[in-house]
Every structure is written in C-alpha cells, then in structure tokens.
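Apart from one protein chain that is not included, each protein chain of the complex appears where it belongs.
Up next is subunit A:
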Amino acid sequence: MSAYNQNFVPPAAAPANGNQGSSLVNGLPGAVPHQQQPPQAAAAQQYLQQKAQPQLQQQQQQFQQPPVPYPGSSNNSSQPPPLQFNSNIVNKFLPPSSTSANNGAPPPSTLPSHLRPPTANGPTTLTNGSNGANSANSSRTASPGLMSVPQQGGAPPMPQNTQYAHGAPPPAARPIQPQSVASLTSNMHQMNMNRTNGQPSANTAPTPQQLQQVPPQQQQQHQHPLANPMTGPFMGNKPPNLNPSASRVIGSPPTGGAQPVPVPASGQRIMYGGTPASNDQQNNNLQRAAPPPGAGTAWPPSLPKAAVPGIPPPMQTQPQAQLASFAPPQPQPQAQSAPFAPPQQYQYGQAYQQPLHQPPLPQQQQPAPPPGMFGAQTSSAPLQYQAQPPPPSMQPQGQHPYAQPQPTSGPPQLGAPVPLNVAQQGFSRLWGQDTIDLMQNRHILSPATLPAPKVVLHNQFHESINCSPSIMRCTVTKIPETNSLLQKSRLPLGIVIHPFRDVNNLPVIQCINIVRCRLCRTYINPFVYFVDSKMWKCNLCYRVNELPEDFQFDPATKTYGDVTRRPEVRSSTIEFIAPSEYMLRPPQPAMYLFLFDVSIIAQQSGYLEAACSVLNRHLDEMPGDARTQVGFICYDSFVHFYSMAEGLNQPHEMTLLDIDEPFLPRPDSLLVNLKECKELVRDLLKLLPKRFAHTHDPGSALGSALQVAFKLMQSSGGRITVFQACLPNKGPGSLEPREDPNNRSAKDVAHLNPATDFYKRFALECSGYQIACDLFLMNQQYSDMATISGISKHSGGCVHHFPLYQKTKQHMVDSFRMCFKRYLTRKIGFEAVMRIRCTRGLQVHTFHGNFFVRSTDLLSLPNVNPDAGYGMQISYEESLTDVKTICFQAALLYTNSEGERRIRVHTVCLPVTSSLPEVMHSADTEAIIGLLSKMAVDRSIASNLSDARDAFINATIDVFNAFKIAQNLPSGQSGQLIAPRSLALMPLYILGLLKHPAFRVGTSTRLDDRVYAMDCMKTLPLDQLMKFVYPELYKIDVLIYHARNSNASTTEEDDEEEPLPEVPRLQLSAEHLDSRSIFLMDCGQLIMLYVGLNVPPDVLEAVLGISSTAELGDYVYGLPHIVSAEYDILQRFLLRLNYDKPYSALVQIIRDTSTAKGQFIERLTDDRSESSLSYYEFLQHIRAQVK
C-alpha cells in the first residue's frame, strides 16, 4: 500500500502541470484512494463543473448583476473562472482567481464590487459575517449532506491543498473515503472561516488587520503548550488569551469555528510523532511530539474553557485522549456547528486566494478581540510550527490515525481528531501566521515547487484578477502603510517584473481611443472604481474621469451597457493595438545587423561555423514582415563589409582599413531586404566561416565595428548582435587585460566596474536612435565582460556568455545553438518604452535591468525581448494611511515585428496594512531574493563585493530581528530562530546567493564569469533566477517507480495523459544523495543527472541504455534515445522542467566517480565547503546575531 501510495499520492497531491484547476481534481482522488473510480468520476464532474462554471459565470456577468448566490448555496455552481486568460496565465494565476471566484462566485464575478448595488455587496457580506443563524443552518446541512456537493462546487478546498502541495500531506493522507469526505467538509468549514475572516474586514470591519491576527495566534497558543512545554511564559500567556477567545467564540460563532482548526494541528503533530518516522523531520516531530503528552496534562485545565466556547480542538491535542474528549464537543453540537456555519456562508471565497501568508483570515474574530490582545497573543504566537510537511512518501504512515473510528454525523467531524489532523496541517498553514523554528527544521524546502504567495484583496476587488505572479510580483503581498512600518519590517519593498513574457491568449484590443486617466495617464484596469456608468475613478491618482461612449460597447457580445464586461476591466494583463498618437514616427521594420569577430582567437574557437549554420537554418523564422532587413559585418584588425546589392551573384566584400575614423564604404546594400536577397544572404552565411578560416590576425577592432554599425542602423533603429571572442584590442574602445589570474579567489574582487565609458556612451547613443546591442561573448580568455557588456546594459540588449567556447566541445556547441536559435526566433519588440506607475504616495526608487532610464518612471528599451526581467525598488513619498489598496501598473509600448505599435499593460493591486506582523507574514521570499540580489549587484559595483556579502547577511539578520520584535518574542539567546512561514526559506536562498559565482569569495572564479553571473542577477526573470540561485534537486526514483508500476497495470495504460507523479524536491545537500539512485539537478540552462554508483543495472538500462555506470564517460551530455517507460517518463519530466524556460536545458550525465562530479557537488550549497558555511552553520551564525 505504501509503495503504491508513494507513487500515487504525489500526483494527487500536486497536479502534474501545476494547473490548480486540475489539482482540485487530483486532490480528491488523493483523498480517497480506496475508491479510485468514484473519485475520478467525481473529478470528472468537477472538471465539467468547472468548465461549466465559466459559462455560468459569464452569463451572470452579462446580466451584470450578481445573481449572487449565497455562499452556502452558491458554492456549487457559482464558479466563474474568467475566461479571458490564456492557459499559461491560467495555470499560474487564474487558478487562484478562478478558485476565488469559485468560492466567491457569489459575488458578481468580475463586476467590480463598487459597481454593484450597495445592497448586493455590503449587505451580503454583512449577513455572512453576522448572520449566525442562517449560517449555522447552512453549515449543518452542508457538512453531512453537502459533502459531495461542496467538493465539486466548492472547488475551494482543493486549491488550497494544491497551494500547499509541498505540504501536500493533507490530501495524500486521507485514505478512507468517509473520512476524507469528512475532512474535506471540515476543510470547507475552515475555508469558510477563512473567508469569513477576509470579508468582514473588507465590509463591515472597522477594525481590520490587527484584529485579524487574533485567531491564528490563538491557535498557536493552543499549540504552544504542546509544542513547547518548556516555554513557561507562553504557557502563562495562554490562559488569558484563551479566555478572550472563548468569549469571542461565544459572542460570534465564526471565531469558534476558527479555533478548532488550530488545535488539531498540534494534535497532528503528535500523530506524526507516533508514527514511525524515517525522515528527520518526522523525527523532529517525534521529539517535539513527546512533550505534548506532558503538555496534555496541562491541557485539561484549559480544556474546559475551550470547551465552553465549543472548541473541540483541545481534545485533539492528545490523540489518545481523543475519544474521551470527543464527548465534550458533541454535547455542544450546535455550538460547533454554529461556528462553522458562518464560514460556510463565506464560501465566497477568499479562502483560495489566501496564501500561506494570509493573515486576513483571522478577521472573523474582529468582533470579539480587544485590541490589547494583540500584543499578548503575538507573544505567544512564536510557536514554532513544527509540523513540517512530511515528504509525500511518508504520508501513508501518517495516515494511521484515520483508522480510528469516525463519527458519522457532520459535527463530529470537527471533533474528530482524525480528519482534523489531515486538514489541520494544511490549515494551520493556511492561517498564514504560523512560524517555524529554523533551527529545528533544517529540511524546510517543501517537496513541490513553491507557489507564489497570493494576493488577497479587500472585498471590493477580491474577485478581480490580479496580474500573474510570473509577470509581476511584489516583495510583500501587503504593503506597509507607512515608511516607518516598512523600516520596522526591514524588508525591501519593490517589484520584479517580466513584462514581455511569452503568454498565450493574451487579450488584444484594438480601439480608437484607449481609456486612460487624464491626469496620470494610467490605463483603465480592473481595479478602477466606477462612479457610475459614465465615470471612473483612477486608482492611481484618484482623479474622476469620464468614460467615452464607446467604452460601453462590449466587442465580444456586441452589446451596449455594461462597462464591466470590457476586457480592459476584466483582465489585468492586456495588450492594446495603439493608434497613431502613440507613434513618433512610422513603426520601424525589423532590422538585424550581425557583427562577427573573426580574429584568430575567434577562428580557433570556431563559433562562426555554428552561428552561421544556425542563422542559415532559421533565417525564415526570424520575426519580421516583408520589410525585414539584415546585414553582416566582420571585424578583426579591420572591418569587413558585405554588399549584397541587387544584380550581384555573390556578396562583395569591402574592407575598411582606417579603423580610427570609420566610415561607411557605401550608403546602400549593406543592409538588405531579407526577402529579396535571401539567396545572397544564404551564400554569404555559407562563405563566411571559410573566408576567415586561414587568417591569423590577432586584432579585434570592436569599437570601430560598433561605430560603423551604428552609422548603418542610425536611420531606422534595430538590433545589433555582436559576437565577440577576445578582448577588443584595436581602434577606439580598445582594452587592456585587467584580471590577475592568480587572484581569482581573493576576498576583494576588483575591476567589476567598466574600464572605460566608451561602450556605455556608445550604448546611450544607440538607445537614442532605437538601436539595441546584444552581446554573445564566447571568450577563450579574459575579455573584460564588465566593460564590453556596457553596450547591452544601457541599450536594452541582452548578454550571453559561453566561456571557453570550443567547436570541439560538442555540448558547448549544442547549448550555443539552442541559445542562438531561441535568440533568433523569439519575439522582439522594437523602439519600446516602459513606464511604471504607482499609486500616489509611492514612487519608483531604483530600476534594475538592461535599459536606459529616460525619466523618473520611464525606461527606454530600444529592443525588448521575452526573456528579460526587470526589478524596481519602491520608496514612499507619503504615507498610505487613507487607502486600502495600492496598484502598480507597467505599460510597455513597443513595435512588434510586423510593424504594429502595441501597448502591453500589466496591473497588480495589493492591499495595504498597518500591522507589522501582517507585513512580515505576507512577505514573498522569492521576490525578496530577486530584489536583494539586484541590489547586491549594485552594491558590489558601487562599493565592493564584501560589502554586498555583508549586506546579504545583515538583511537576513535584520528581518529576523524585526520579526522577533514584531512578535514580541523574548530577547536573548533561546536556541531558536523563529521565522514566519513566509520567510522560512530566506536563509536558504541567501546562503545560495553567498555561494553563487556572482558573490562567492574564496573559490576561484573567473572575473568574466562573475560579471556575467551578476548580469544575470539583474536581468533574469524571477523564475529562472531562482533556479540560478538555488537549483532544484530531485530524486527521480519516484519516476522510475511510477513508470514500472503503471507498466505493471497496463490496463490503465490507455490514458496517455496520465499525470506525472509528484517528485519531491530536495534541499541541496549531499545528505540526500545515495548511491542507489539517480538525481536530477535543474540549474536553469543546465540539467545534471547524477548517477549513483550502485544504481540497479535494469534502471540504468532503461534510463540511460547502459548496463553499468562504468560505461559512462567523464563528460556525457544529452540523453540517449531509448524505448522504455522509464525513459519516457523521464523525458516528460524534463519537458515539464523545461516548460517555462526560454530554451530547453542541456542535460549532463555525471557518474559518481567522474571528474565532472565537482560541478555537481559545487552546487550543493547547503553543505559546507572549504571557504563557506553549511546551511546549519549559517543559521547558527544568524541566530547568534539576532538579539
């Protein structure tokens, strides 16, 4: 069973492609392993429903009135996943929204709440929050009878599961159907509660966030004693807190509902402890769990109190006592149900949206909690959240609790420890406020890739779709109200953005006048406020603008009247086809100019052959219309031009000898129309490699070549692609080698700055004429990347680096070919500008990326490509005390390769909070790492590398200090390092950064490599940057196992699309390696397969086509082609890993004993090396610094 589960569970836990919608489905099966068929059926139904829902929703929308089904009832049908988005986006961000929409469906979907009749909006929610009786009823009915219904309609629960997919235990853990159902329903309850939390705040809630936090903390308090019997003070705190909570509960049912959740979590821990744990974590749990029994004695006293409010959880704390404890809860079934009921109503939905870090949930309790509570609670809150998501494989074991007899009735579920266990793990996390003691939880990397934290907006916008986190992400999902609050949190505030990302199904609109704010020129977006059908209020500057008449027209349905059906208002990523006011000149054609270094070093590396053949092959696929022009220039000590005038049968070469005063040898036919002269171009590309094969010119006059290239492109603008293989040493812009090879591992790295500003000035000049320079550096020796890359950095280009390129190294050639192919064929935007607008009160402080800043918020991007990311630091101009949400809008105006002027607009909306803990809990670690790395690059260039390294460490220490203060933790050394869940991975990533080639010291790093790595930090989009900083390590045994299992049961083989099993992600430590397995490390552009020494021969045979590892060479690249199920599944897994990358990664196979092993080991950043700390040591260092 367990074995089976291992394979089976993971997939269930985490949907194959990260599509959350599917995850929903998966969640079910996982939950109900027994009856697999039924689940599938159920799943199918869900799918259907989901599919149907959109339609439903649309209809609703058309009516524009929110036929707002009430939470409870509506759950089933209401889901309106907005259709507008393309699948890609959908995967990433629709899910949340759709899910949210699902629960929240009742709200008139996309209709901005402000538009809704007041009664529809506020009242609804109000009733939800306050209407105890109704809610109670609904909940009751819901729990037992609705079970099936909620599951389907209430897609909600599942998404949550998926969110926590890493934590996935919950879904996986439910083996028994009834229980699973129960747990599901309980999930629903809890979710509801969450929703409740969120909504009150938005609607009724005068007292928002501070109060919100109460519930979670209470939970934590409960947990507290269990988890940490030792901490006396906390114990002391607990009772007082409990009382208030109790009173709250009584006063307002919702709170009661909330409480049950937390406690169970603690109970869960115990269970884990009980189970034999093979994993360290579980061992940890065990140890921790041990105390609880002791704590249990402490508990009883508190129990009565809790019981009164109808808090079942306490009982669960002791698994053994559970049965006995059951009694108390049941006596008060009504009480229980009541608490839960309200949540039900809230089905509405924010539950989904709420990510791990969502504090808002707690809001339910607003009514009761006295403000004072806050502090006390926070103090207790520190409780480490010890229950880590056990690796999926472990889950089965954890299940045994389920075996316990279950009460059949609805209410009992709550009381029932069992389902709670499962659910609770997920839910305690859901509360978003849980904390982790990093010292105790060294294995904190969740098994699945981490989802971006979701943004939960106030009720007004909660159904609006926010921009996909893969496009735009803020370092916090809740913006601190004032600058001082931000300073207290010590978090960097900024956004990372990937504006030109390839997206499918991007809504594209062509209209005569694009609706924009007249004051600040903001584009209309889903987060504006419609005063009435004629006016809208800008969400950035708050000016009230008129709506043009034709905005009432809905192009999709060809009807008038409903503003909210406009795609602009329904989608926060949208593209306009710009009218002529947006052009300063007629859109330029696509112009490509290639500069080849043909000096002797370049010839030795032999890159020209590969480059020309790739060019030749993909000449037709280069983006462009009939006007597309191309040109070629080669340079060594002189500059060679190629004229391809009409009438010539072959290209004519002209050589410019005067490189100090370069000029164009002839005005035309150097840049030629690609369509008309394709044959000549092809001829040239075939001739070029041979033409210079025998030259022995050591010079490289890059500067002169650039100058003539500039003259050539000046009139039109376009793209210059430079291939450079050595240090430019002739003519203007010649450079001297600066690197001291003996000093490559020195503490302080010099020469990160450019040696001359020649290249920068050139780039600035180019950007003025809409020319971008891209650089391919294929150097054999030091080539001063720091200086040369200036041509790309300031002209919006990109830099690719292939160190030690040799045509004899097949893998380098392959990877260069793939990279160059992608480069040639990817989309391109010409003469682009990007403007970032923020809500009044915020401003962009610093930009990061490759561009030229033309004014305080305007970036000039002569070219924009889909693989470029940008970062912006945000600073305060004034405080945000009087606003509830803030928005960032990035508008990218560009000319596409067909000569169309287009505007791509991304809008992201974030809530504002005044509570420090909320800010901390809402942090987005990945975005923070992305921004910090960019800031560190600036720092190391402006100051020096060791400053930047110190800044990393200080930033980490400051954040944990701030959290300690925010939570009111006792100062002094406690042996703990308490982190909010949201920031738990920060030390891990920071350590990855410190050991990254960009920032490491003590390890020999070539200067060019370091500079290139720094450049990547500045320009990679976040998802790739994370792989660059902290590669993903997988043990692919699961895949192989899965392949065999499914082989065994070939009957199910008919379904080709069977999802991949979830492969647990491992931390980068050698302790996870073993000699009997194959490991896969995804570093972005390189995927390494590490083959252990004792991998069974049959596995080797099936995956690599060899019978023993000895057959592997030292440097093996690429997978052989083999026909086997294992190989297929591995390929599919690779496909999934490569899905989001610009081009598929090169696969390197590393034998355990090969000399290439160092490359693999070097990336195991959790381990100690000669010159750097291990993860645990690093934690200890931080702990020692946190006061």
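The rule we apply is simple: contacts are C-beta pairs under 8 Å (C-beta built on N, C-alpha and C of every residue); 3 or more make two chains touch, one makes a residue touch a chain; residues count from 1.
Following the convention adopted for this analysis, contacts and distances are computed from a predicted model.
Chemist: Which protein name, taken from UniProt, belongs to the chain you can't see among "Chromosome transmission fidelity protein 8", "GL14087", "Transmembrane protein 199" or "V-type proton ATPase subunit F"?
Modeler: "GL14087"
Chemist: With respect to the chain omitted from the figure, which of A:754, A:930 or A:1142 is a touching residue?
Modeler: In the full complex, the listed residue that touches the missing chain is A:754.
Chemist: Write down which of A:794, A:840 or A:1183 is the residue touching the left-out chain.
Modeler: A:794
Chemist: Thinking of the whole complex, not just what is shown, which of A:692, A:852 or A:1133 touches the missing chain?
Modeler: Result: among the candidates, A:852 touches the missing chain.
Chemist: Since one chain has been left out of the picture, which residues of subunit A touch it in the full complex?
Modeler: 753-758, 760-761, 764, 768, 794, 843-846, 852-856, 858, 875
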